[in-house]
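One chain of protein is taken out of this complex; the other chains stay put.
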Amino acid sequence: MTNLSYGVVSADVLTSYDGLSFLQALIDGTLPQPPIGETMGFHLIEVAHGRAVFTGTPGMQHYNPIGTVHAGFAATLLDSCVACAVNSTLLKGETYTTLELKLNLVRALTKDVGPVRAEGRIIHRGRTVATSEGDLKDASGKLYAHATTTCMIFPAKL
Amino acid sequence: MTNLSYGVVSADVLTSYDGLSFLQALIDGTLPQPPIGETMGFHLIEVAHGRAVFTGTPGMQHYNPIGTVHAGFAATLLDSCVACAVNSTLLKGETYTTLELKLNLVRALTKDVGPVRAEGRIIHRGRTVATSEGDLKDASGKLYAHATTTCMIFPAKL
Amino acid sequence: MTNLSYGVVSADVLTSYDGLSFLQALIDGTLPQPPIGETMGFHLIEVAHGRAVFTGTPGMQHYNPIGTVHAGFAATLLDSCVACAVNSTLLKGETYTTLELKLNLVRALTKDVGPVRAEGRIIHRGRTVATSEGDLKDASGKLYAHATTTCMIFPAKL
Partner (left out) sequence: MTNLSYGVVSADVLTSYDGLSFLQALIDGTLPQPPIGETMGFHLIEVAHGRAVFTGTPGMQHYNPIGTVHAGFAATLLDSCVACAVNSTLLKGETYTTLELKLNLVRALTKDVGPVRAEGRIIHRGRTVATSEGDLKDASGKLYAHATTTCMIFPAKL
């Protein structure tokens, strides 16, 4: 991962892509991965129409006061994958926003878990609303958390 | 806030406090604030029985690919305040874990919003299950996000 | 409650009211309460801008297979109050739909609880999205369940 770069993209650049091509450009390195990825330690590794996968490795820097990884780590990776599953379906000119996110934490993450994989998959894609689901698993496929989201989609301005 | 320190606390130290005294010790500086606070840039500022308040300032380091603060920032602060609202009710020897978190994002956070305040309040405290709610507001009281959580409580081991 | 009537209202009648006046007409008996109220045994009793209250009495007809009132009873009353809290803010010509509902069940309802009261309150009212919260309590104020919802609002067609 020596060539990962992080940064922001202007609105003009963002809207010059359809959703899938934009996310593919983050993976290819044509565009930088977002700053939150550097801060929390995760990045996008796979994308397809209606599907997006992020990876990161929980460490001591993610710990909460009670001796495990803070739920914010799982929330951030799960929000990323479920939102990008929606993003991957956007036509050029369409934009979106997340209305709500709901996550379940089924096992504690610790610094000993190793790299985890957050995969998001679209459930419903309407004209103005989309829903998707995601799960967070370790390298052996053990489940740590899962989520659903509701996103609002704004049509392209003509 | 020049004297903020971050770090982990051993299980022995953790279980030597009741919930409210433990959280008060994080604020007093007797104990370090958790590592996730340093990573994401937020810390606990107020606690009472059934109530906890965190603050942080969204910046460029929290940006997502579409030009606003990533939902993971709000999720991390809201999870912290709703979980600590539960934590503040724990008797000495009781422990807890978060089962699920649900958040609504009602306005976009940007680097221009300034410091935000995430306040959690207990809704229901049963013997083995507790629920709480929280909201994230800017200095003028404008609402950006709100959340609820379900936590499981483990009785003290005799 | 001898003068409660149940029935449907045509779209023309519905759109001739603003949201608050429409709900007030259900309480006054100018318009019939909705059929689901007869089926599940509950009705609207109070409404104000951003607030709506329903009442019903759980009975044997609401039981699940495991000896308590089915969660669908609380879900139906809570959905009603949180949705109508949003409905009460609609201008004439605006319509809305529920995107998602999340409820917590904190105590079991039984046929011995007596009448319950489900109160919904608006949290956020934007131009196209609104959120609200609600709780379900018995006559003594004991909490049985609470909920939040996300609704989408459609502007009046000009």
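Letters A, B and C name the chains as they come in the text, with residue numbers starting at 1 for each one.
Note that in this section contacts are C-beta pairs under 8 Å (C-beta built on N, C-alpha and C of every residue); 3 or more make two chains touch, one makes a residue touch a chain.
Quick caveat: nothing in here was measured; it's all calculated off a predicted structure.
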{"item": "Sole contact to the chain not displayed, among A:24, A:76 or A:148", "value": "A:148"}
{"item": "Hidden partner chain, residues of chain B it touches", "value": "99-100, 102, 128-129, 150, 152"}
{"item": "Touching residues on chain A - with respect to the absent chain", "value": "102, 104, 106, 123-124, 126, 129, 131, 133, 143, 146, 148, 150"}
{"item": "Those residues of chain C which, in the complete complex, touch the missing chain", "value": "8-9, 11, 14, 22-23, 26, 31, 33-36, 38-40, 60-67, 70-73, 75-77, 79-80, 83, 87, 95-105, 108"}
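Methods note: only the chains that are shown with their structure count from here on.
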{"item": "Same or different residue numbers at the chain A/chain C copy interface, by half rule", "value": "same"}
{"item": "Angle, in degrees to the nearest 5, of the Cα rotation that carries chain B onto chain C", "value": "180"}
{"item": "Between chain C and chain B, distance of the C-alpha-averaged centres to the nearest whole Å", "value": "31"}
{"item": "Of all residues in chain A, the ones touching two or more other chains", "value": "99-100, 102"}
